[in-house]
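Every protein chain except one is present and positioned as in the full complex.
By letter and in written order, the chains are A, B and C; residue numbering begins at 1 in each of them.
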Amino acid sequence: MVPRYSRPDMVAIWTPEARFKIWFEIEAHATDALAELGVVPKEAAAAIWAKGAFEVDRIDEIERETKHDVIAFLTNVAEHVGPEARFMHQGMTSSDVLDTCLAVQLAKASDILIADLDALLVVLERRAREHKMTPTIGRSHGIHAEPVTFGLKLAQAHAEFARNRARLIAARDDVATCAISGAVGTFANIDPFVEEYVAGKLGLSVEPVSTQVIPRDRHAMFFATLGVIASSIERLATEVRHLQRTEVLEAEEYFSPGQKGSSAMPHKRNPVLTENLTGLARMVRGYVTPAMENVALWHERDISHSSVERYIGPDATITLDFALARLTGVMDKLVVYPERMLKNLNKMGGLVHSQRVLLALTQAGVSREDAYRLVQRNAMKVWDSDGALSLLELLKADPEVTLSDAELEDKFDLGYHLKHVDTIFARVFGAA
Amino acid sequence: MVPRYSRPDMVAIWTPEARFKIWFEIEAHATDALAELGVVPKEAAAAIWAKGAFEVDRIDEIERETKHDVIAFLTNVAEHVGPEARFMHQGMTSSDVLDTCLAVQLAKASDILIADLDALLVVLERRAREHKMTPTIGRSHGIHAEPVTFGLKLAQAHAEFARNRARLIAARDDVATCAISGAVGTFANIDPFVEEYVAGKLGLSVEPVSTQVIPRDRHAMFFATLGVIASSIERLATEVRHLQRTEVLEAEEYFSPGQKGSSAMPHKRNPVLTENLTGLARMVRGYVTPAMENVALWHERDISHSSVERYIGPDATITLDFALARLTGVMDKLVVYPERMLKNLNKMGGLVHSQRVLLALTQAGVSREDAYRLVQRNAMKVWDSDGALSLLELLKADPEVTLSDAELEDKFDLGYHLKHVDTIFARVFGAA
Amino acid sequence: MVPRYSRPDMVAIWTPEARFKIWFEIEAHATDALAELGVVPKEAAAAIWAKGAFEVDRIDEIERETKHDVIAFLTNVAEHVGPEARFMHQGMTSSDVLDTCLAVQLAKASDILIADLDALLVVLERRAREHKMTPTIGRSHGIHAEPVTFGLKLAQAHAEFARNRARLIAARDDVATCAISGAVGTFANIDPFVEEYVAGKLGLSVEPVSTQVIPRDRHAMFFATLGVIASSIERLATEVRHLQRTEVLEAEEYFSPGQKGSSAMPHKRNPVLTENLTGLARMVRGYVTPAMENVALWHERDISHSSVERYIGPDATITLDFALARLTGVMDKLVVYPERMLKNLNKMGGLVHSQRVLLALTQAGVSREDAYRLVQRNAMKVWDSDGALSLLELLKADPEVTLSDAELEDKFDLGYHLKHVDTIFARVFGAA
Partner (left out) sequence: MVPRYSRPDMVAIWTPEARFKIWFEIEAHATDALAELGVVPKEAAAAIWAKGAFEVDRIDEIERETKHDVIAFLTNVAEHVGPEARFMHQGMTSSDVLDTCLAVQLAKASDILIADLDALLVVLERRAREHKMTPTIGRSHGIHAEPVTFGLKLAQAHAEFARNRARLIAARDDVATCAISGAVGTFANIDPFVEEYVAGKLGLSVEPVSTQVIPRDRHAMFFATLGVIASSIERLATEVRHLQRTEVLEAEEYFSPGQKGSSAMPHKRNPVLTENLTGLARMVRGYVTPAMENVALWHERDISHSSVERYIGPDATITLDFALARLTGVMDKLVVYPERMLKNLNKMGGLVHSQRVLLALTQAGVSREDAYRLVQRNAMKVWDSDGALSLLELLKADPEVTLSDAELEDKFDLGYHLKHVDTIFARVFGAA
């Protein structure tokens, strides 16, 4: 975890205190269930809730001797609860606690990330509607293509993050399972009822078949999903970075008073937030492969996944939470320059309308190859003039181009390109 | 693609012929839709279906000049169709064809992979039921833990691949979308009806908002899902490799007559298929990150994703198809040695029953710490004797162990560990 | 391998014919050495060279039965050589042949890649010298910073690829080792002299200690190095893509007559080669992790690395060879527009000189904070005017700016920024 790229709510999920608190709840609920089954005295279960407590430092101290964290935890809790503590953890194995705890943590982390996505979606929709009809040049390969609107770009982002939201909900379901099945998953020393009971209390589903651990394909899918979301963040961040380039300058990250862009060059206003998001996306993606390598544990389990999860559990969720919030902030305050968009759109002498002319020529009976050749030879002149020449005027003057001036002028109408924006918005946001 | 790791049905999806055939269908259906809209003559659409044809070599030849594959294809088709060919591709952009084609290919590939998973699930269920009550030692950290059954191991694998099946169906939905929206996704020169029409004909959903391309978060999710499936393959393969180790030898890959394990050592029977699967899993996982890096295309698209997809489209699906089929074969014919499983289970002098004694002692009023100490000191003697000493006998002889001989003997019952196998099987396979 | 991204010389290394030819040489040289030791008859060694031959199809046929490629090869060669063939492979294990062959292939591949880098370096130096003093704006964060020259950009690329060349030579050394040490690397059945002899004949070094195989850390380092080179390719490709953007247009990939940029938009000239290189870089990087996962083979070896290497051996080297050659072609023919570079440089009203004014003010006794504030407030006006206002004029008019007009004008001299270009070129290319 890098403190500057973290937010407190997500960090709170991953503190030792939070972890031990979940452990305690799992153990206490499990003892309740055991009491209900008559395996342990009801008084013992009550005593655990009543007197149960722990201290992180004390657990650490015991762990240094036992080299086993769950035993250290149980020993510390027993110091508070007294003799009834021996009824805790009956028939359970450490992983029952650890893996179910991780499930709770990842479910909580997912809830924050889903809320992050919701906040982002709200902002994207608002800005999309705001710029629904703000014309801007669409670019393929970084080269001017045909007009779009800035709202369409944002609608695209909205649709992408809405897909990510659905994926994250599926990923949350995948990891939110409870396993309390004993040393190798056979329930030899603990009744399946306990698992069902604890799962119910914690809002988890029951792991249908565990070994000693919850199978790690679930977690691999979870972290892979975070990697996809991070990639979408990078995409939108890259868009902003391009728009803020000096030569383009169609939009800018908000630059707060007092902010300094460069220690050496006072004139600089840099897209540092979206560049930062690009880097954060690399990190979240970097955690995907270790998560996948965790799947092939040996036999009923080895513990190689554990160290990996101590890193990526917090790091991936904290980083993605921060990145989503930062992206939301960037998009919320993004300074948009519609005039500059229009200026850029028009700078290439009308080249962006070339396709319409091509189509009109073919409609008028010219072969596709000839039409392409006719348009291209005039387009290239405009291109070489750096936008000083006008495609419309050149076409009017080209004797092989058989369209009338009026017909040609009609093909250079910007509104023509925007006639289906409503259709697309309806697809993305529902009926207006 | 590595020919030895490929199967013909999946390879067939990725041939140039297959690709151009899909292109042709997209163009022809689109022209039908345009004819229905009255944009092009119905006769033109009919002519395309009637006379349309292409030759891979000819397309390659044209592409060498134009350096543009879709234009080369259209030119070649036009050579067959004649003048009506100019009504093809009206208002469309190359990516409308390419991306929709990729959607069809990935959907077909998914169908094969889903069928592969179905075949694997059938085998896993059959073998799981066959060995439902075959006792074997459960191992954590490679160390004997407590008894399980071999059927439980297979049930676990079944549950994992059933999850993978569900994930793959979701991933298929994600990529099976049709975009025919023109140069930058605005439908400026083509009515959205065409997209809906072609999508319907090809069994795809409509892309709600495209740029020039279908957004690549969809494909990233698809390949990430394949990476998870590959990781599950590695897990089961690793299990077999462990079981076939000389010292364990509880199961073996089927060794066909005539097969040679080693050029130098005639006695060798090696788990080469599952080792191979381990390597193939690495490859399929290796394609995940490039797919994620493809998401952040510039503006309305750049073409950097295309080369990546020319590799990973075929390579990931062909490799995974082969791997799933190979795994199915391995599991189908896996030679299982129940006697050896039992022999191994019993070799550590009853250590695997240590937990039950621990629990019985705590139930009898001994503190957890004392019980742990009592069992551990006897267990360590057995351990150090390499299984020559018997834990049961040592415990009987330990004066501090307050359980009676009969009570102790009861704790060494194998059946005790298997009493919930039915419960777990019902969870995984439904009611018997 | 994707045919369109491959070149024949590199492909030739990886054909079955080429592989079997290397196998034959290893076996024949080894038999020579065994003959020299008196272990086998000299006539046998001679017979192998004289009569030895193989057919790929026949080997495949035998392998289908034996499921072992080296045995199939030896059987086929024996069909040609006759009884003396039994002296081949004496005391060797398959991996002696396979791994030494891979070493030869990777060494050959390295030689091609080194030659590719040499060709690229020549082009980069030529173009760097050509544009040594071509001023262009340096950009950080995509925002105009201060002037550089286009030659400096290319000198930077040259230095980077020169580093990559040195790394590749080291990586070649790492993999170019010969192991002929028998079944588990003990030389039990073959004298170390054979290894030394064959290594000498093939231009390889001797593997100091092998197991059954050459250790895979060597190959991991090799493929990691290719991944770094690919990343450098991506960097230079990205630079070109940026320079070709419509709004920047300071350089363009060469656009051949007959080439079509878009099926729909005749005016387009897209940086498709460098976009393609960006994608190819992703692929080469994607092979790094599988290569690293190959290191941890079990005990004296398992064969999981083999399938991985069947993919990445050819795919990584063929793709990188193609990419280096394509990049060399792009840089060789890159169309550079110095006038546009100058126009862009000047477009921001002199903002790029802001730092010099800042420094001059501090030299004149103004505190750094005040100087920063003074320059920034004028710079921001220029920025907001989209370059319509002139920083120089604003500064002259600012009463708090204590520098004289002449002093200010001096700070706006372009030559000032280029005075150390010679120094840097001498560092990179040596004395002129």
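A few comments on the model shown:
Going forward, contacts are C-beta pairs under 8 Å (C-beta built on N, C-alpha and C of every residue); 3 or more make two chains touch, one makes a residue touch a chain.
As the structure is a computational prediction, the values presented were derived from the model and not from experiment.
Checked against the full complex, the one of C:Lys132, C:Arg172, C:Arg326 or C:Arg356 touching the unshown chain is C:Arg356. Contact with the chain that does not appear here is found for just one residue of C:Ala78, C:Ile114, C:Met133 or C:Leu342, C:Ala78. For the options C:Val288, C:Val308 or C:Leu395, the residue in contact with the chain missing from this view is C:Val288. For chain A, the residues touching the chain absent from view are 1-2, 4-5, 65-68, 70-71, 74, 89, 91-94, 182-183, 189, 241, 256, 258-265, 270, 272, 275-276, 278-280, 282-283, 285-287, 289-290, 293-294, 298, 302-308, 310-312, 315.
Summarising the interface, chain B meets the missing chain with residues 137, 139-146, 241-242, 244-249, 260-262, 264-272, 275, 289, 293, 340, 344, 347-348, 351-352, 354-355, 358, 372, 375-376, 379-380, 382-383, 386, 391.
Seen across the whole complex, the unshown chain contacts chain C at 74-75, 78, 83, 85-87, 89-91, 138-142, 145-148, 152, 155-156, 159-160, 163-164, 167, 170, 174, 182-189, 192, 206, 208-212, 215, 217-218, 220-221, 224-225, 227-228, 230-232, 234-235, 237-239, 242, 278, 281, 285, 288-289, 292-293, 295-303, 355-356, 359, 362, 367-369, 416-421, 423-424, 427-428.
Keep in mind that, in the parts below, only the chains that are shown with their structure count from here on.
Simply put, chain A must spin 180° to overlay its Cα atoms on chain C, rounded in steps of 5. With centres defined as mean CA coordinates, chain B is found 24 Å away from chain A. For the pair chain B and chain C, the distance between mean C-alpha positions equals 32 Å. Shared interface positions of chain C, defined as residues touching 2 or more other chains, are 241, 260-262, 264-265, 270, 272, 275, 289, 293.
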